[in-house]
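Part of the complex only, each chain left as placed.
All chains are identified by letter, namely A and B, in their written order; residue positions are counted from 1 within each chain.
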Amino acid sequence: MLINCVAYEDGAKLADIEVEDISDYVARPNCFVWVALSDPVPEELAALQEEFGLHELAVEDASHGHQRPKVEEYGNSLFVVMHLVEPVMTRGKVEEDFNVGEVDVFVGRNYVVSVRSRSKAGFLGVRERCEREPELLRNGSGFVLYALMDAVVDRYFPVIDSLEVELESIEKQIFDQGGAPRESIKHLYELKQRAMVLKHAVAPLLEGAGKLHGGRVPQICAGSQEYFRDVVDHLTRMNASIESIRDTISTAIHVNLSMVTISDGEVTKRLAAWASIFAVCTAFAGIWGMNFEAMPELKWRYGYLMALGLIVGTCGFLYWRFRKAGWL
Amino acid sequence: MLINCVAYEDGAKLADIEVEDISDYVARPNCFVWVALSDPVPEELAALQEEFGLHELAVEDASHGHQRPKVEEYGNSLFVVMHLVEPVMTRGKVEEDFNVGEVDVFVGRNYVVSVRSRSKAGFLGVRERCEREPELLRNGSGFVLYALMDAVVDRYFPVIDSLEVELESIEKQIFDQGGAPRESIKHLYELKQRAMVLKHAVAPLLEGAGKLHGGRVPQICAGSQEYFRDVVDHLTRMNASIESIRDTISTAIHVNLSMVTISDGEVTKRLAAWASIFAVCTAFAGIWGMNFEAMPELKWRYGYLMALGLIVGTCGFLYWRFRKAGWL
């Protein structure tokens, strides 16, 4: 679906144009065309491929989707793939899974084609912000690429934050004595999966974006190098955060197992201690329950009291010992 | 076994030719010969070695088989080894093991020799596709190498997908309370082995294929660089997926152990709690089973009821306490 198609000259918007008129505008020297598509049908992509002379392999990637994030040069043009990672909401509740969309951007000297797939969150705000800053937009298509990249990357931050918040809530649960270790561990496992999804969005993009500043930079991005470095910096920070989260989850899984083992050990000790106390009690009672004829104490007046006293005393002594040993 | 031997000129098929006639065709300027072999006998390889002047070490590798995937330059020619990883099917059921075949490709300016070993899945489709696109096949032997590589790599995708599906089914089993931890862990272990087989197919090929685009590229592949980058891109994605799978398996093994420990702990607690309740019951009964003469309560009219009441009451109290503590 074509969302919009606009021509810009010297950083200012010229007009909303038709796809057929594109070739008129791209011929002008300081002019570039910015086309936005969403879940396009093959014909739409084919039309644009012809208009802008996009490379066959790049178009194939864009129409197949499910690419890993990357920044590829085809001659003087760039093909950029980014992931959109969005928490799934069903009936106002966040589900424990991510929806992974994709933005593919074709950038040439005088055009930008952005193709959004499998995601509902558009980039109209990016276009508006760009149009409000014509002095930056004058940098041309490279700056538009930066603006799109920056918008995508900025959307990762809240996702990473929410992972960190979830992780903290699990940590509390782990160290809480009445916790539910089964749920904690399941939650940790799911969290690790989601951290991996984010990792696969961030790490390859970081690698790709690194080619857009410093050293040998594609012509189109040369004027916006410092902006791309800013994006790389954000991605580096995110990457470190995700690594921290993954590392912490691994530790938390170990720690959770330790807490369970400790907890189980305590309960086992307590129950076993009580069982021992009653076993002693039963053993004593069993002895005086024997049917021997010659058991003088059975006939004593206070034999029964003595027996009860002995039993209660022994049990009490054991209780005191176990208490002291910290088992009860 | 020779499968076929065809000469191409300017991207179009000239003729099926005999091995003896090869030298006539390779002498022509824009002509190349594409020979396909399957599990060849040494004589067949020797004949081709002479026709094309293949390097002794490369031919030795191809006839021994069981090489690791690699891309080697011998002067102006290339020798490429790729693994074919195929699930084994016996009577319509997928077995938990892979059949690892091998494709060795010799590529020179005017010839391609592909040698398939220990695998039944041929590459006729690749040849047909190439012949349908003469404008691409005009790129010469380098493009044929790409086409073969692409076909091999594309066959890894369903294998990786099936590993991911299996992994998910084990995950369900792990978090399912009535699960079979013994089977889960065995399955995880086997899965890890298979992921390693895939890893050994993908990672070295990724490394080797990286030499075919960007930087200093062998002459033969120069015209198809962007295609090889596409292959590298696929391999990079696969490599990341395999790493994810391996990492997830490791976590799953830990998590499985944790779940078992938690589950065992719960059962132990429950059984021990019940045992405690009955031990108390037995202890009380034992006391009134003693044979002391002077046990006044034995003669009370409602002594028995009182005793039963006390026993049931105590057990009930314990039951309530254990329930509250979450052990029952």
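Things to note:
Please note the rule applied: a residue touches a chain if its C-beta (ideal position, glycine included) is under 8 Å from a C-beta of that chain, and two chains touch if they have at least 3 such contacts.
Treat the numbers as computed from the prediction; the structure is a model and nothing was measured.
Whole-complex tally (this structure file, single sequence, 2 chains shown): 5 copies.
Operating definition for what follows: only the chains that are shown with their structure count from here on.
Chain contact summary for the complex, chain A toward chain B: residues 55, 57, 61, 67-68, 70, 72, 74, 178, 181-182, 185-186, 188-189, 192-193, 196, 200, 204, 250, 253-254, 256-257, 260-261, 263-264, 267-268, 271-272, 274-275, 278-279, 281-282, 285-286, 288-291, 295, 297-304, 307-308, 311.
By the touch criterion given at the top, residues 171, 175, 226-227, 229-230, 233, 236-237, 240, 244, 247-248, 251-252, 254-255, 257-259, 261-262, 265, 268-269, 272-273, 275-276, 279-280, 282-283, 286-287, 289-295, 326-327 of chain B touch chain A in their complex.
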